[in-house]
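Only a single protein chain was left out; the remaining protein chains are all shown in position.
Order of writing sets the chain letters: A and B. Residues in each chain are counted from 1.
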Amino acid sequence: MHALLQLGQTLFAAANSGPVEGASFLGLAVYFGLLLAILAGLMAYAKRGFGVQVFKNPITVLFEHLYLFIENMCVGSIGPNGRKYIPYIMTLWMVIFLSNVMALFFPEAPTADLNFNLGLAVMTILYVQIEGIRTNGFFGHLKHFAGPKLGIWMIPISGMIFCIEIISELMKNLSLSLRLYGNIHGGHMAVESMNALGTSIYIPIGAFLMPLKVLTCVVQALIFTLLTCVYLSLVTHHDVEDHAEAASSVAHAH
Amino acid sequence: MLGLGLGIAALGCGLGLGWIGNGALQGMARQPEAIGKLQIQMLIALAFVELVFLLTLFIAPGNFAGK
Partner (left out) sequence: MAFGGIILMVLGTYGSVNWHFSFIESLNKMGLPIEPGKTVATIGVMLILLPVLRYFFIGPLQEVIDHRNHELESTFAEAENLRGEMKKMRSDFEARLAETEATAREQIQNQIREAQNLRQQLMNEAAERADTMVRQAQMEIEQEKLNALMVIRSHVVDLTLAAAEKVIGENMDTDKNRRLINEYIETLEVSA
C-alpha cells in the first residue's frame, strides 16, 4: 500500500515537472482509461442489439458497418485468408479512431502522444513478423528480406538488400507512429497557433479547422490499418511472386 | 531561417499531394469502376508524402534550434 502511494506521488511529481512536452505517464493513463471506458460503454450498448436478425440499434449498425468495411479491406488487400486478421485490425481501428475523435474535443488524446503511437506501431510490426514466420517458416521469412533471387555472383548485393530491408522494417515503426502523431498533434498545434492569432479580437480562428481535423481523424485511422494490411499481405503472400514485388515497391517508396 | 525551411518543405509536400490528387482524379475519371482501388492507393501515396513533411517538421527544430 505504501509502495503504491509512493508510486502515485512519484508519478504526480513527474506529471507536474515533465521535462518532455505532451502528457506524462499519468496523463496518458487517464486519457487511455477514458478511451477504454467510452469504448466499453459503446460496445456494451451495441451488444444489446445483437439478438435480432436485422440490427435496429444504431450503435450496433455502426459497428456492423465498421466490421463489413474492415472485412472488405482485409480480404481486398491480404487475400482470402485475410479474415483471420479482422479482430486485430478492428481493434486497432476502434482505438485509433476513437482516440482521434477524442482529440477533437480534449486538449490531449492517446494518439496525440508519440509514445502511444510508437507502442501501437511496434506491436503491429512485431505482429507482422510473427505472422510472416508462422506462414513461411523462420528461414523463409528471412529469405523474404533478401529480395529476389539474383544468383550466386550477386550475394553481396543480396546482403545489402537484406540490410536495407531490415532498416526499412525498423523505420516502419517510426513512419507509422510519426504519421499519426504528427497529424493529430500537429492539428492541436495548428489550432493553438491560429487561436493565438485571434486572441486580441476574441475569435477562435482555430475552430474553423474542425472539418479538416474530422477528415484527418478518419483518414489517419484508415491509413494506419491499411498499411498494417499491406505489411501483412507482404509477408503472407508467398505463392504470388510478382504481386508481392509490386506491393513491396509501394511499401519501399518511403 | 527555420520558418523559411518549413515553408519550402510545405511547398514540396503540397506539390506532391497535388500531383497525387491530380493523377488519382484523372485515373478515376477515365475508369470510374476502379474508384475504390484508386482511392486506397491514393491514400497510401498521400500518407507517404505527408510523412516526408512530418519528418522534416520533427528533425528541423532539433538541428537548427538556436542557430
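In the analysis below, a residue touches a chain if its C-beta (ideal position, glycine included) is under 8 Å from a C-beta of that chain, and two chains touch if they have at least 3 such contacts.
Small disclaimer: the values here were computed from a predicted structure and weren't measured.
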- prompt: Which shown chains does the hidden chain touch?
  reply: A, B
Statement: Of A:63, A:97 or A:224, the residue that touches the missing chain is A:63
- prompt: For the full complex, which residue in A:75, A:118 or A:154 touches the chain that was left out?
  reply: A:118
Statement: Of A:34, A:86, A:104 or A:133, the residue touching the omitted chain is A:86
Query: Residues on subunit A that touch the omitted chain in the whole complex?
result: 7, 10-11, 14, 19-22, 25, 28-29, 32, 36, 43, 46-47, 50, 53, 63-64, 67-68, 86-88, 90-91, 94-95, 110, 113-116, 118-120, 122-123
- line: Where subunit B meets the left-out chain, the residues are 58-59, 61-63, 65
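The rule we apply is simple: only the chains that are shown with their structure count from here on.
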- request: List the centre-to-centre spacing of subunit A and subunit B in whole Å, with centres computed as mean CA coordinates.
  value: 19
- line: Interface with subunit A, subunit B side, in the complex: residues 40-41, 43-48, 50-52, 54-55, 57-58
Footprint of subunit B on subunit A - complex, ascending: 73, 76-77, 175, 178-179, 182-183, 186, 219, 222-223, 226-227, 230, 250, 253-254
